[in-house]
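Pasting a structure below so you can have a look.
What you see is the complex with one protein chain gone and the rest in place.
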Amino acid sequence: MPAAPTILERPQRWDASFDPGMTEEGVERVLATAPFSRMNAERFPKRTPLREILRNDTRISKFRQGEIIVRQGDYGTSAFLVLRGAVRVVLKPHLAPSLLGRQATKKKGIFRTLAQLWNGSRPAEFLSRRQLGRNTGLGTRQDAEAVRIVLQDVPRILDRNRTEQMTAGEFFGEIAALSRMARTSTIFADSDDAELLEIRWQGLRDLMKYDDALRAHINQIYRERALASYLRATPLLQHLDEARLEMVAGAVEFATFGDYDWSGEYKRLAQAGNVRPEKEPVILGEGDYPNGVVLVRAGFARVSQKIGGGERTLNYLGAGQVFGLDEIAHNWRSKDRPVNNQYSLRAIGYTHLLIVPTQVMEAVVLPSLPASELPPLIQRPEGDFDIDAPAASAREKVGAETLEFLTENRFFNGTATMVIDLDRCTRCDDCVRACASTHDNNPRFLRHGPSAGRLLIANACMHCADPVCMIGCPTGAIHRESFAGQVVINPATCIGCKSCFNNCPYDAIRMVEARDERGELLVDQEMKPITKATKCDLCVENRGGPACERACPHGALTRMNLNQIDALAKWLKP
Amino acid sequence: MSEPPPAPDFDAQNYARPNQNWICGHAGEGGQCRLGPDARGRCGAASECQPRLETKPGETKGRWHCTRPGGACESGPLPDGRCGGSLPSCAPVPTLRWLRGRMTFAVIAISCAALLIVLGHPPYRNGFINPGEISQAHSGAVFALRAATNQLPASCGSCHGAGNAGPGGLVNAAWHAEPGIFDLEKMAGATVGEPMAMDAACLKCHGGRNLHQVDAPPIACVFCHTEHAGLNMAPTTDANCNFCHGDAAKMMVSPTTPVIHHFADDHPQFRFITERRRDPDTLQFNHQLHLTGATIPRLPGGGKLDCEYCHQPDAAGAYMQPVAFEKNCRVCHSLQFDPQTPELTLPHGSGEFVSAFLRSLPNQYLQLAQKRSAPDPTGFVENKLAGLRAQFGSGEDLEQRIFFSTATFGPAANIGTLAGATRAIFPGCALCHEVKHMAGAAPEITPPVIPGRWLTRAKFNHAKHLGISCAQCHAASQSQSSADIILPPKETCAACHSPRGGVANSCAECHHYHQPQMAVK
Partner (left out) sequence: MNRFRRQILAGCLGLTAATAGALWLHLSYRARPDYAFLSGWVLLAGMFVLALYNVRKKLPFLPLGKSETWLQIHIYLGFFTTFLFLFHLNFRLPRGLFEITLAGLFVLVSGSGFLGLFFSRVLPRRLATRGGEAIFEKIPAQRHALRMEAETLALGRDANSPVIAEFYVKRLAVFLAGPRNFWPHLMESCRPVGGLLAELADLRRVATEGDRERIDQLARLVRQKDGLDYQRALQLTLRLWLFVHIPLTYGLMIFTVLHIVLVYAFSGGAQ
């Protein structure tokens, strides 16, 4: 007779509500405030009624003068609506980290580290009570007794830094909540009676889905604010003063290509073996008149060149990179010999771009650049057939096969891709064992995956620049660690819904059946095993960084940022 | 020829767990169960599901439902709530890593066991750890008896204090050794040849170090004498001697001794040559005359007089017996003084005897006549005496002549009817000896002192040099005076005893270190 199983309650979406202290009065009050007062509750489905969204996915927080609400650089997943009082946004320059009370993720103490020596006898996927009960970040706070960091010397900040005030009825924080990027600015309370409605992004997503007015408004302010701060940080525009910057900001166009939720489509294509550049949406075509410089804001774009009957990939561009500058700068300097676009730019997955029109470039931006920063003139006249790829292209650096392999499989997304050199790997599994030793005897990756020649991309979470896994998590169990942006899953709040597991284009997430200390499966009241999503967490809690990389004796394994090709080129150098 | 194998089933559901030591026994057929063996290698398979009791409102008993992950089974749970289907259990398979761990454990166990067994048992141990054969002198029944007499333990313990100890004793001895396990500084600063604790064992039988110089520093026995080198102990090498003799700083205590490294290189010339020593002996002997002279008669038996006739090796063959007059000289120098009576010879060895003989000469002649059975003994005697008187004058003259004459030819004399120059029949004692006048007594003949050995600090063995002729080393045929020391210079020896010559040339070939020799108690 097997031992009696351990029965737990199966976790639900709103088991861990955003704020258990959100009362009926709070919900009423919010419903009475714009824009919620204007919303049509009928449009919300039965499973997620408006009231329940407000009750479970929002929180009313009080702040006093000078207390920090969000910090620049944090990966947060909620947006805010000012209910009362005022808040201030610090625009330029950004505040020093010490002012923001920032600290790195807490690493395991020395005793817990040493205790891992006895991990070997643990049953697989054993979850302790502590781990099951552990909650993340904000959710554990019960009421207004939360920890607040107060900004020191607000008058000085007001003096030294450009700030902007926001009052009741204004939204902020939506950039981070919706684009899965870091907070762009620090925001602190500017009055003693500031009250904010914090909406976590699952709630915001649902609200935007079912209310048109809110959606339009959010989109509009998203563009305005995202643009302004981003342009300020662009290296190309560093030499512009405020006035000129405003001129550029006024003229810039936005473009979004592809689907926010690109992984589903991609997986379907990949299954059919049909991932090809020719099918991707064209942003700028080869041979077209260069009508603007493209700044990639989020997502990835492919640079390709027409050859034969298809396109060959030269490079891929990630956030922060620029396309088209060479041609426009050339045309500006040699007006008698203008050139067209040398290559074409295509969107991969989901790409969010800013385009600075050519007139603005010639009138404002290019004159501001010193001669040393101008790209060289283009020698090759377009239209000439040239079998050699340009020397600076990624294709030259790593070879055609590798580049196609990376692009086709969308591996460039990773900021910590596990790359294995098959010429050196002795298949000893030291890496997997090291991973297991730091994760309670459970490995969190598979030493296997697609390979091309000497390169194997193992099936470990790549901590993508564009983490599609985070779309759709009902509880926020999968989140980005504040500081360095590793994507981490909190087993306490994971309900095993498989959204992230299905989303991940690289099959990096695995659902495991949790067990108790005897090795028996944990089951719910229906006797179904409780599953949790697990994946590589880049050893955030461990001293010394990723254990896999440190454990490979032959230098065959590395966690590499593939957003730019140079690191890989250097690593693969023969 | 071969194709790449088909890629393994890419498991999007489960991790591979190389950190675990056991694999499900059904994995070889691709049917491993999802539970897997536990850390001890026991199969974890149990029933396929945990049946769920569903009680609808109004029911008392309720129904059991199957909750198998892949879909409910056909038969459903048993009435009492147990699952009817059980996963087939397996025999878990150990991983290579686990096997390696077992092998390591086995090697450790075997090593420890073997070593304990061997080392705990002296008979096995001695054969096992002995780095080389012990010399004959230090093994066998004779040595064992001697060791027992001198209160030394048997076998290894005779020399090594902890030789017969058990494991505890060995560790104890190792810990207390001088220099010990952690005395690295002392070891680094140790000078070569310092006396060691083990010398005490040697000294139990070989009493005293008996150094060749009183003020020479004590040196550890093993510095020169290494055991465990086979049937015979390893011979001492020049390096051992050079430890002092090759070191100018050490040789400061003996300013007259130069720094010497090797015989053929810088061993000094023999001192009797450098100091031009002469044999102060009073006995006169001309080797050249005797060996090459035309007038030297043949020996009885017909042979020519050669080195071997006078110089005979002693019983051991190393050195020569002293030359004796009776054995080696009288054959030619018969000490007869009358050619007609050659049987009458003078006694040798004492001047008084000679005087007494001469005084009793008539009696000697009388006995000789009787021996010869002469018809007229008295007349014979008278005749003889008259002749002598005629030749030599008085008896005193004869005596003087006998003692002091060095001539081999004498003046012409008429002897009886014989006329003309005749050879002096005998040289006097003074031909060879130093004869001194003594007032009122017989002349004194200085007893000759013939040194038996000239190079006393070295040893020599004539028996080993039999293949060489005497003349190759001893230039006797060039020596006319007995003051010559007819020994070869160093170069003659070095002609063979050198690396070029090929014969053993270590210091110990000729020299001793221990003076007197180390006796065994």
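For reference, chains read A and B in written order, and residue numbers begin at 1 within each chain.
Rule of thumb we're sticking to: a residue touches a chain if its C-beta (ideal position, glycine included) is under 8 Å from a C-beta of that chain, and two chains touch if they have at least 3 such contacts.
The structure presented is a predicted model; accordingly, all values stated were derived computationally and were not measured.
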- Note on the structure: Filtering A:215, A:239, A:427 or A:518 for touch with the omitted chain leaves A:427
- From B:91, B:117, B:148 or B:184, the answer for touching the chain not displayed is B:184
- Task: Tell me which residue among A:169, A:287 or A:544 touches the hidden chain in the full complex.
- Result: A:544
- Message: In the whole complex, not just what's shown, which of A:456, A:469 or A:489 touches the removed chain?
- Response: A:456
- Quickly run down the residues of chain A that touch the omitted chain. 113-114, 116-117, 422-428, 430, 433-434, 437-438, 447-448, 451, 453-454, 456, 542-545, 547, 549-556, 571, 573-574
- Task: Determine and list the chain B residues touching the chain excluded from the picture.
- Result: 1-9, 16, 18, 23, 27-30, 95-96, 99-100, 103-104, 106-108, 110-112, 115, 119, 127-132, 156, 160-163, 165, 169-171, 173-181, 184, 187-188, 190-194, 196-201, 220, 222-223, 228
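In this section, only the chains that are shown with their structure count from here on.
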- Item | Residues of chain B that touch chain A when the two form their complex | 8, 10-20, 34-36, 38-39, 44, 46-47, 49-52, 67, 69, 82
- Query: In the complex of these two chains, what residues of chain A are touching chain B?
  - Reply: 1-2, 5, 120-124, 429, 432-433, 436-437, 441-448, 507, 510-513, 519, 521, 523, 525-529
